[in-house]
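One protein chain is absent from this view; the other protein chains keep their places.
Moving on to chain A:
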Amino acid sequence: MTGLVLTADERLAPRSMARRLLGRPELGAVVGAAAVFVFFSVAADSFLQWSSFGTVLYASSTIGIMAVPVALLMIGGEFDLSAGVMVTSSALASSMFSFQMTANVWVGIGVSLLVTLAFGAFNGIMLVRTKLPSFIITLGTFLMLTGLNLGLTKLISGTVATKSIGDMEGFPAAHDVFASHWTVGSVDLQVTILWWFGLVAVATWVLLRTRAGNWIFAAGGNADAARAVGVPVARTKVGLYMAVAFCAWISGQHLLFSFDVVQSGEGVGNEFLYIIAAVIGGCLMTGGYGSAIGSAVGAFIFGMTNKGIVYAQWNPDWFKFFLGAMLLLATLLNVWVRRRAEATA
């Protein structure tokens, strides 16, 4: 046995450093982000200005806020295709409740939180009860919410947009919380950037330093093994869907309070941007591996590409092409990393 251990150590030692680096799920995303940054720095003169930096960060944060819980959910082994329209649903619920029932926006914000969390709970409970793939269940929720957003808004407001709530009680304060911005030097910073960083920090702490985080990794990595050692897999997954809903609520309130009206058809397709950010950030489609910081780097790549193309004065039609190419590259890198990690002696 001693001999066996010795040989195992000798084999391990030289690979240890490389493996530790490869073991970081964010590796691919950081390399990609650096490449995209250098690329647009060369291609677009105004990209390196401080004012551009604020714009890029804002674009990143709007995707990043949702990419965080979507990444956690993917680590837990599931998808949420309803995440994009859920943001709009949350904004609509807040706006319409405030407008129709009361004159105070904070009541609407509270009701919206409950409604949105209920959507998340519905996704989660349907998943653990029916044991259907999350792809099917959340695709169903996605379609239902899309229809509900349009149908209810038209029924109540008569148009596809909500009435303005800009003159209601509590609007300035709510605007400060969800949609304010301030200027540092020449950089215009949106409050969503703070929300984003805060969420990344909390999610990272939960993932790496709490029991819940251990359970998320286990639920996605090997749900049967986790169940066999007493991990509450079903509860963990419902919790993850509700985390997505919570962040959809934050995004929804930002949407509402930055414009004071909401277009009911918005949000469709954004769910893929969240998933792309999470995957570029190192989350495995099969679950059990990934990080919240990676999702932030993925969202930052999204922001840089989105705005970089504008600064380079290219046709923005190319944006999706870049995004697709990056998704493929990131996934290839992740698959390669996982093969290295799973290669058993």
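FYI, a residue touches a chain if its C-beta (ideal position, glycine included) is under 8 Å from a C-beta of that chain, and two chains touch if they have at least 3 such contacts; residues count from 1.
The rule is short, and it goes like this: contacts and distances are computed from a predicted model.
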Next on the checklist: When one chain of this assembly is omitted, its UniProt record names it as which of these: "Monosaccharide ABC transporter ATP-binding protein, CUT2 family", "Proteasome subunit beta", "Sarcosine oxidase subunit alpha" or "Cytochrome bc1 complex cytochrome c subunit"?
Outcome noted: "Monosaccharide ABC transporter ATP-binding protein, CUT2 family"
Checklist outcome for this item: Contacting the left-out chain: of A:Asn214, A:Ser258 or A:Thr331, that is A:Asn214
Checklist outcome for this item: Missing-chain contact, candidates A:Ser180, A:Asn222, A:Gln263 or A:Thr331, resolves to A:Asn222
Item to check | Contact residue for the chain not shown (choose from A:Val231, A:Val244 or A:Ala278) | outcome: A:Val231
Item to check | Interface with the unshown chain - residue positions in chain A | outcome: 1, 4-5, 8-9, 12-13, 16, 19-20, 23, 205, 209-211, 213-214, 217-218, 221-222, 224-231, 284, 288-289, 338, 341-345
